[in-house]
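A short write-up of the structure that comes next.
Missing here: one protein chain of the complex. Every other protein chain is in place.
We just call them A, B and C in the order they show up, numbering each chain from 1.
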Amino acid sequence: MTNDFMLLMPLILITAGAISLMLAAAYEKVTIEQAAFGCMGIFGVAFLVQLSNCITGHVAPYETVFNNMLVISNFTRVAGLIILGCGFFTAMSAQTYFKQNNFCTTEFYSLVTFSACGMLLLTMVQELISVFVALEIMSLAIYILVGYDRKNKTAAEAVMKYLMLGAFAGAFFTMGAALIYGGAHSTQFSSIGQFVAEKGFFNNPALVAGSFFVIVAFLFKAAAFPFHAWVIDVYDGASAPITGYMATGLKTAIFAVFANFLVADETLRSSWVTYLFYFSIFTMFVGNLIAIGQDTLKRMLAASGIVHTGYLLIALVAVSAENFSGNVILYYLAAYAVGTLGIFAALSYLGGDGEKRQSFDDFKGLARVRPFSAAAITIFLLSMAGIPPTAGFMGKFFIITSAIDAGQIALAVFGIISSILSMWYYLRLVINMYFHEATDSFEDTTSNRYAPVGTFILAACVFVIGLYPVII
Amino acid sequence: MFEHVLSVMIFLPIVAGLILLLTPAGKGLARLTGLVISFASLILGLDIFFKFKEQAALQFVENVPWIPSFGINYHLGLDGISLFVLLAGAVLMPMVYLLFTTKEKGYYANLLIVQGAMAGALCAADMVLFYIFWEIMLLPIFFMLGMYGGEKRIKATLKITIYTIAGSLLMLASIVYVGVTYHSQFGEWNFAISQMSQLQLAGPVAVLAFFGFMIAFAIKIPLFPFHTWLPDAYTEAPTATTFVLSAIMAKIGVYAVIRFVVPVFDGEFARFALLLAYSGVIGMMYCGITAIAQKDVKRMLAFSSASHMGVIALGVFCLNVQALTGSIYQIVAHATSTGVLFLFVGILEDKMKTRKIEDLGGIAYKAPVFAFFFAIAMLASVGLPGTSGFIGEFLIILGAIKFNVLIGVLAGTTLIIGVCYMLWMFQRVFYETTNERTEGFTDLSITEGLTFLPVIVLIVIMGLYPQPFLSKIEPAAQQHIAALTKADTIQIAQSTHAQPAEGHTVEKKN
Amino acid sequence: MEHNVTFLGYIPLLPLIGAAVLGFFHIGTCNRKPLNEKFYGLVACIGPLLAFVLALRVFLTLKGMPEEARYLSQKAFTWFQVGDLDITMGFLADPLSSLMLVFVTLIGSLIHIYSIGYMEGDKNIGKFFAYLNLFLGSMLILVLGDNPVVMFVGWEGVGLCSYLLISYYSEGTDNVLAGNKAFIVNRIGDLGFVLGMAFLFWAIGAGGFDYFSLKANAHSLTPGIALAVCLLLFVGATGKSAQIPLYVWLPDAMAGPTPVSALIHAATMVTAGVYMVARFSFLYAHVPVAGEIVAWVGIITALVAAIFGMFQDDIKKVLAYSTVSQLGYMFAGVGVAAYSAGIFHVFTHAFFKALLFLGAGAVIYAMHHEQNIWKMGGLKNKMPKTYITMVIGALALAGCPPFAGFFSKDEILYSALATGHVGIWAVGVLVAGMTAYYTFRMIFVVFHGEPRDQEAYDHCHEAPAVMTVPLIILAVGALLAGFLNLPAIFGGHQQVTHWLAPSLVEHHPHASLFVEILAIGASVAAFVIGIRIAYKRFAVGAEEPVFSGFSKFAYHKFYVDELYDGIFVQPYKKIGNAIRKTIEPSVTDAPVTLVSKLYMVIGTAFKVFQVGYVRVYAIYMIVGLSLMSLLLSQSLN
Partner (left out) sequence: MIQSYLTVSILLFCIGIVGVISRRNVFTVFMSIELMLNAANLAFVTFSRLHETMDGHVLALIVMAVAAAEAALALAVVILLHKHKGQLDTNVFSLLKG
């Protein structure tokens, strides 16, 4: 029991931290820095605890306490680890970001923590309504974070779009949950799995329609084609650290729960594989086509995020419900998270006052002025593009391997082609940074070093994860 | 120490290069480091050469598990085929630092990194490891070309990068496919090249995978019609980069074909050999003919290099030991001839500030040593007997005749085509009368002269006494051919020659 | 008897060392104060002379051996060995090569000495002698090589040297172009050689690739392969020995210094083809068809070249075409399987043609590099030594008994007739007459009559001794060399033929006495007629003729150069330019650029879908959803 308690510790920590931060916000004395430190501290401690949990590999389906609603496995643990890491580095880069943009209040950090707690829940819940609740805990916090800059028109627009479409998708999710409940007499993944295993799947329209709606909701949150349209505008409107946070933590949580749901039963999974197949192909190519046309960095990264969703869908197609480990998905998520977080950390201190540097051309000649930042960004881009010896390459390699191993050769080939296509826009930034003379002085307005430090830690992580893929 | 010599050869330069990049070292220090490191690896290379035993098996093997769950190992090894490409790199790289003394830090650092990466690609005995080095190899080229290249450099950079990466990603898919097939056939994950020859690959997917490999290598070599990145890249790149590209990196493409495609896809290889051989020989003629029309010395050399690579590749596709040995030998010969020619042109460009052929002339009178060395390298590249170029070309043509008479004859035309553009260029650059621009041309300095001397001597030695090299190459070549002839699909029906006269007692009187 | 001797290798090595030394000193000093010419001259002559001594030694050693076992060989080292292919860097001195050895080194040395005088005052004399030594070394490798590949080394080496020496005056574009032409045309021939070797190897090379093994295995050749090999090798020969269709380079090669023309383009290198055919006599003997072709190509070349020769007005061009013509004879000889006769003609021709060239050189030297015979005249008073020696050479060339040329040429024509090649014989006789005509046309115009250019005439003077002495020695050779192979009818024993017998595969035709007399008579008659006409026309006061009709056609060498230029050179350049200008950018490169452009365009077009209206995004969702549910309903029922 105590052990199980330890396994829940990170979640508890985060929740408690979130609440206490919110309370602290009530006091005038608590400065933003302190809040930031607090936030970082909470994430850091939670991260370490989660790390120790990961090392003690022990599975705890809380039959008695939570009645099978929460399950902790290696999969959920590592996913949680990634999320906590994302939170930590987000706080770190936000630290510096708010030196150049002043719309921050203490609640910001508590909201980050709240959303993290939603994400952590998402990774381990095994029951549809809990999923809905967790989803909403996460989403509501993130809605606010997106629109945090009240003065900013684009932020307001972004939150509007995100909120409307998100709620729309949420409605689908509830409907789906209802139908599944109707079809399978339960909303718990395990019992749904048993039901499908016994009674079959396609002979039960309610179940089919329900799971269909649920999957649609997941695909929306994961920004898969054709539910991707919001992601670009929202990422563009949100502030850099939050964009990074959404792109990484949120995606991790969603894919964790998505995988958990799919592997509830093999027939359930296999009956959706064909759809996921097409989804992933379209997602990859549409993502590339959107990305190549973009001029601002954030929108490009958002579009490339869509492409990576496509890769993750490949991985989802390749998992099997029996002996499901999800290592490939997690590894790819980790690799992608490191890269994306790194770039947004860099953006949040290179972006300048009010994020004035946004387009590709704004970063011309960066290498001449700030070689190390340019090098770091290059490393992240290469990792996303999947060039060895970075983590991104390993992730891609494992995904392709698993796809071919699962007999999805076509999918693997499409993945390869799309990563060829993605070269153009990744290299475009590298070329701008290195092969042009500097037009901008990239002066450092803040004396704050957190985001740079975070960037370089992440840059190191790219290689560490790439060269020592331990979790595989 | 010595059992890790390959690791040292790989990581010494890479680490040095990275340190240079990360520290605020000056140009001079950077060059010095490069010089020292490259000489160190030269010494190591020579050591390897003399310790190398004349047998087919991998030597100096290092094998450390890396990703056990996928059977990926840090597995290095050297055989007669990779040995000489490695040596070519080790021997030639120091020249760059000796000759080009005034470049920026990044220039030397990138050179170091690319040297290490190439060594890695050559020593890797694990497909994934090979792929990793293969990709790393490209990055320094990307940066050097983009940062220190000519005015049209960015276009060239994008072209070569995306072209090569596209190819290598296809190769990645093929590698994974092979590994997965191994997993399904033998029930364990393994990416070691040596194991892959046991695979039974068949069916359309195998053919696809074969072409996945072949296209990647064809782009790197480059084989016709995948050569279109080459002229731009070679012309725009700074001299050292062009040198590295032509002298060593292109060779790694050929090496990879021998190393990966031949053992793994023996069936497909034998089936498509004719097609590939045609692409090689057509590329040779096409690029050779194009070369004569070039106005720019470097561009002309670029095409001539592509033309020679066509012949070298052809040697690999001919499926007999003479041709294969010949092309491995020619790899080194070409590195020492055409590679060195690029260096000469680099010097020429630095001194004359132009590469236009019509702006030059009469340099032979101004710079006899320069002209003499250039001439020797040129003669080697047109395959004059007594120079390194002859042995390889002769063996390749010999083998090509056995493989297919028509291809053999076409391959033979390289003797003529090569000499046409080379003499044409030599006449207008070195002979005829000097103009006001070339009046000021100064001969090689002592350092430069001494830098080139060893290679020039090597060219002659390799022409007159190639046996020590060949005897190291041959066992590996024999082994590969044996692996091929095991595949029963070989078609040499086209070749019309009579069988060798066995059984006839020959009284050797001497 | 010990066959394996170690000093064979030194024979080519000595001149090569000389070349290296000279080259070193030349390059070392050429942009500073040059060394003394004499130094270069002396260093240059050491190698050839020592080589000559060694050659004599080889010759005598062989002479001392029993006839059937007459050969010396040296396997220096294994050159390269791959699979069955095993090439040793080996040298072989048998009667054939020893004969070549002797006269090559002899004439080589003479011409080196001569050059000291001729090249005096040239600032690149070091380079010149270096090339000359290099050439001699390669030539000796060619002669001594004990397998085709080693021979090929020398074969290409001499080609290189000829290129370097033709474009020796490299400021002149034409000279360099002539050099390029020579090298490239030779390369075309060499392609034939290489392919020939390749076929030969795959056919019988497995049992060893040196001449002995090849000879031993030759019988196992299938006729088809044998023919192919013979013809391919002959292609090589036509390139090197300037036969139709590859003869075009030789006349242009006269752009080089005259001693070079004498040594390389008359005496030694150009005869390599004949030597090679004789070397492979064991193959050609198997395939008479090949022999026929060789013979006819040879004799037609002889005829055509002779026609050209009759209309040239450059003294060196006249000699050049006469060389081509004589080479034609030699090939006719080896073609009709009279290898010894062909080789013997090579031998004698070396003397008198070298002599003529050097004489011409002396004249040119005297006339301050004037080569047009119509600017000369009456020189016999001014330079008697040159005159006399050249007349001897001319008589030998024209085939006047008892000069060297007579016997050798008669030998060839006789064996042509005896083996029943009447056509070849008839043409041969005709050519003999033409030879006499154009040779003495030259002699008369240059040395007789009135000076056409008084001012030049006054300045010209006899050449120095260093030049005339070699002339005289060669003249003696031209006078007496013929007697070495005196046929039985003149009471001789054909020593050369017997000497060569061990290393050749030939059977000597035995025709009736009548045939012999007929052959001799015919060639003598031809000689007389030819010289008679020449005397009538040119002995006194002939003026530069104006050509018209056929003579004009012949004067322009049947426009063959223009023809080749039109058929091969220009199209080649055009194709190259076409590829550079159009194909490369718009065909091979197009797909790549097109793909990336297309991608960009589609990407930009794709932005249209990101309208920015949240409603539309919702509609996307619904559309996608409905499409999915359509699919779903498909799979459901």
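The rule we apply is simple: a contact is a pair of C-beta atoms (placed from the backbone, for glycine too) under 8 Å apart; a residue touches a chain by one contact, two chains touch by 3 or more.
Quantities reported herein were computed from a predicted structural model and do not represent experimental measurements.
Asks: Which of the displayed chains are touched by the chain that has been omitted?
Replies: Taken over the complete structure, the missing chain's partners among displayed chains are A, C.
Asks: Considering the complete complex, identify which of A:22, A:175 or A:197 is in touch with the unshown chain.
Replies: A:175
Asks: Tell me which residue among A:187, A:283, A:309 or A:340 touches the hidden chain in the full complex.
Replies: Of these options, the touching residue for the absent chain is A:187.
Asks: Touching the hidden chain in the full complex, which residues of chain A are there? Just list them.
Replies: 129, 132-133, 136, 140, 143-144, 147, 150, 153-154, 156-161, 163-164, 167-168, 170-172, 174-175, 177-179, 181-182, 185, 187, 232-233, 236-237, 293-294
Asks: Considering the whole complex rather than only what is displayed, give the residues of chain C touching the chain that is not shown.
Replies: Against the missing chain, chain C presents residues 607, 610-615, 618-619, 622.
In this section, only the chains that are shown with their structure count from here on.
Asks: Please identify the chain lying most centrally, where each chain is represented by the average of its Cα atoms.
Replies: Given all protein C-alpha atoms shown, the central chain works out to be B.
Asks: Taking the mean of the CA coordinates per chain, how far is chain B from chain C in Å?
Replies: 36
Asks: CA centre of chain A versus CA centre of chain C: separation in Å?
Replies: So the centroids are 78 Å from each other.
Asks: Taking each residue of chain B in turn, which ones touch at least two of the other chains?
Replies: 158, 162
Asks: What are the residues of chain C that contact at least two other chains?
Replies: Where chain C meets two or more other chains at a single residue, that happens at 596.
Asks: Tell me, which parts of chain B touch chain A in their complex?
Replies: Interface residues on chain B, with respect to chain A: 21, 67, 69-70, 128, 131-132, 135-136, 139, 143, 146-147, 153-154, 157-158, 161-162, 165-166, 169-170, 172-173, 176-177, 179-180, 183, 205.
Asks: State the interface residues of chain A toward chain C in the complex, per the touch definition above.
Replies: Residues in contact with chain C: 160-161, 164-165, 168-169, 202, 205, 208, 212, 216, 220, 225-227, 229-230, 232-233, 274-275, 286, 288-294, 421, 424.
Asks: Taking the touch rule as given, give the residues of chain A at its contact with chain B in the complex, in rising order.
Replies: On the chain A side, the touching residues are 375, 382, 386-389, 393, 396-398, 400-401, 404-405, 409, 412-413, 416, 419-420, 423-424, 427, 431, 434-435, 469, 472.
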